[in-house]
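Only a single protein chain was left out; the remaining protein chains are all shown in position.
As written, the chains take the letters A and B, and residue 1 is the first residue of each chain.
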Amino acid sequence: MKLGFNLILGGVLTALVILAGLLAPWLAHFDPVLDADLMNAELPPDATYWFGTDAQGRDVYSRILYGAQISLTVGIVSQIINTFIGVALGMSAAYWGGWWDDIVNGLTNVMLAIPSLIFALAVMAVLGPGLVSLLIALGLTNWSWTCRIARSSTLSLKSLGYVQAAQTLGYSDTRIMFTQILPNIMGPVLVMATLGMGSAVLSEAALSFLGLGIQPPFPSWGSMLTDARQMIQIAPWTAIFPGMAIFLAVLGFNLLGDGLRDMLDPHMRTRKL
Amino acid sequence: MLRFTIRRILQIIPTIVVVALLIFVIFSVVPGSFASSLFSDGKTAADPQLMARLNEQLGLDKPVHQRFLTYVGDLAQLDLGTSFRTRRPVLELINERIWASLQLAVAAMIFAVVVAVPLGFLAALRPGSILDTVTMVGAVSGLSMPQFWLGLLLMYVFALQLNWLPSFGYGDGSLRNLILPAITLGVTPLALLARTTRAGVLDVLNGDFVRTAHAKGLSEAQVVRRHVARNALVLIITTVGLLFGSLIGQAVVIEKLFAWPGIGSLLVDSVAMRDIPVVQGTILVIVVWFLVINTAVDVIYALVDPRIKQE
Partner (left out) sequence: MFRRFTLAAVLCAGVSGLALAEEPRQGGTFNFTAPYGSSFATLDIQASPNTQEEFITQAIHRSLYAWDSINNAPVLELATGVDVSDDGLVYTYHLRKDARFHNGKALTADDLIYSYKRVADPKNAFPGASYVAIIKGVDDFAAGKSEDIAGLKKIDDNTLEITFSSPVNPGFSLMQNTTAIYPSNVEDEATFATAPVGLGPFRFKEHIPGSQLVVEKFEDFYEEGKPYLDRVNIILMSEDSARDVAFRNKEIDVSILGPTQYQAYQQDDALKDNLLEVAEVYTRNIGFNPKVEAFQDKRVRQAINHAINTPLIVERLVKNKAYPASGWLPISSPAFDKDKAPYAFDPDKAKELLREAGYENGFSFEVTASPNESWGVPIVEAILPMLQKVGITVKPKPVESSALGEAVTTNNFEAFIWSNQTGPDPLAAMRCYWSKTAQSACNYTSYSNPEFDKLYEAAREERDPAKQTDLLRQANNLVQDDAPVWFFNYNKAVMAYQPWVHGLVPNANELALQPYEDIWIDDTAPASRK
């Protein structure tokens, strides 16, 4: 595929999600939680309710817009935590090496061995359903690949002699890590984080399905979809629109991630498993 | 070679130990208890005496460090403990379920390989073609869909509207019951495998020896058959192995949706019931499975490509 295609489509979709989230208070027609009138429950899409109403009589369109805020929060915050943990561990492990490297390696192997959904499920069971729990659970789950990439990138930088050069100049370890190493490994890390946003949104939906996601009344796409699965025959719009929202947002993040990678390093192999 | 294999096997032991500790810690602080979950449907009034007796019988009244010692002691003898809910050995329960899980994973993998490898190959041979674009967009779309949403759609179309296949469950174990959950589970590995195959084949095609082969005057078909296929195959096989190792852990949602009696649904139910020994046992089995497959893949890879051993 042509280089720019992924980047452009991914960028457009991601921008749409961000705009939907940011402008939700102005674009939405109704309050996503309080404007619930049971008399208007399960109305099909029309001029007032563009995407119809749900079982509680709430406007699906407004809830999807506010849902974008939640999905973005989930995607971004969990990836900030992931990236922070992954980079801190990976970079320091490669830089200092020795026993610390062994420990980080061991920890990474442990995290890679536990399927991420199962680990997130366990953390959610401890913390209880909710947004903050979810951010923590997903933030703690997917840092191992970032860690590996940070580690291997740092190792190759080290072998290039950058680090020794800085060390001979008398720079402190932290200074070297922040000024010499970090800027050079940010590319692949950013790619991982963008792709990770997509899997975070999907994990949110899966955890909701298993009863451990963000719970109502927050209009999260995953919980909207989970609530709607019983109504797919009588009110299909309650399932179709949140499902589409998740699909398009995740597609956007994935394409953007692929596009960024193609741009940064055309020779990089395919996405890590 | 033997030394390499043994070393790799020994390497996974500390990982398993740490995983076991980690899940013990997590589930010793989890709120809710098995005794109270018995009354969660409100159908019978809570019975404090029964709850106390149960906690005593299950050893839950003992302090955490003591329970931990028991757990580790049992584990060292490969004993995963006794399920709270069924009062039977955890290993027995897992044994009842693991075959259904394996069946599902194998079927999903076959589906993924049969579709993804030819598509990935063709896409790589004609980069930029319509087929290539469609395959790659399809692959990234497959990675972007919520699993249970896809499963639900398939269920409605093929079971309800078209009436071709049963919608749920294991039935009497026939192939018809396997198709829908296997396809749903297979979509993610399919997408990943199609991308890997395409990238792998492209890599080989750009390699020096292929150019040499072309220069020697071999036809396109000969080049593909002799060089590309063989070299890309190594990558494909290792990818399939790795995907297969992680598939059982990914099947949780699908097993739940299709009421498939594998260890994924056993795990989710046990978490909900706070049947902690089963939760610990199933996670451990899933993790060990993953590690064993990975190690096997590494060893096979090393057999094919001896340079790996030095790394």
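One rule holds for everything that comes next: a residue touches a chain if its C-beta (ideal position, glycine included) is under 8 Å from a C-beta of that chain, and two chains touch if they have at least 3 such contacts.
Treat the numbers as computed from the prediction; the structure is a model and nothing was measured.
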Answer key for B:Ile12, B:Leu243, B:Met273 or B:Val287 versus the chain not shown reads B:Met273
Can you say which of B:Leu102, B:Ala159 or B:Val234 touches the chain missing from this structure?
B:Ala159
Which one, B:Gln57, B:Asn206 or B:Gln222, makes contact with the chain that was left out?
B:Gln57
Hidden-chain contact residue, picked from the options B:Phe27, B:Tyr71 or B:Tyr170
B:Tyr170
Which parts of chain A are in contact with the chain that was left out?
33-39, 41, 55-57, 125, 128-130, 211-212, 215-217, 227, 229-234
Determine and list the chain B residues touching the chain excluded from the picture.
31-34, 36-51, 53-54, 56-57, 85-88, 93, 96-97, 100, 152, 155-156, 159-160, 163, 166-171, 173, 256-262, 265-266, 269, 272-274
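To be clear about the criterion, only the chains that are shown with their structure count from here on.
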How many Å are there between the centre of chain A and the centre of chain B, using C-alpha atoms for each centre?
21
How about chain B: which of its residues touch chain A in the complex?
14-16, 18-19, 22-23, 26-27, 29-31, 127-128, 132-133, 136, 140-141, 143-149, 152, 156, 192, 195-196, 198-200, 203, 239, 242-243, 246, 249-250, 252-253, 256-257, 267-268, 271-272, 279, 283, 286-287, 290-291
Quick one: in the complex, what on chain A touches chain B?
1-2, 6, 106-107, 109-110, 113-115, 117-118, 121-123, 125-126, 128, 198, 202, 205-206, 209-211, 222, 225, 229, 232, 239, 243, 246-247, 250-251, 254-255, 258, 269-271, 273
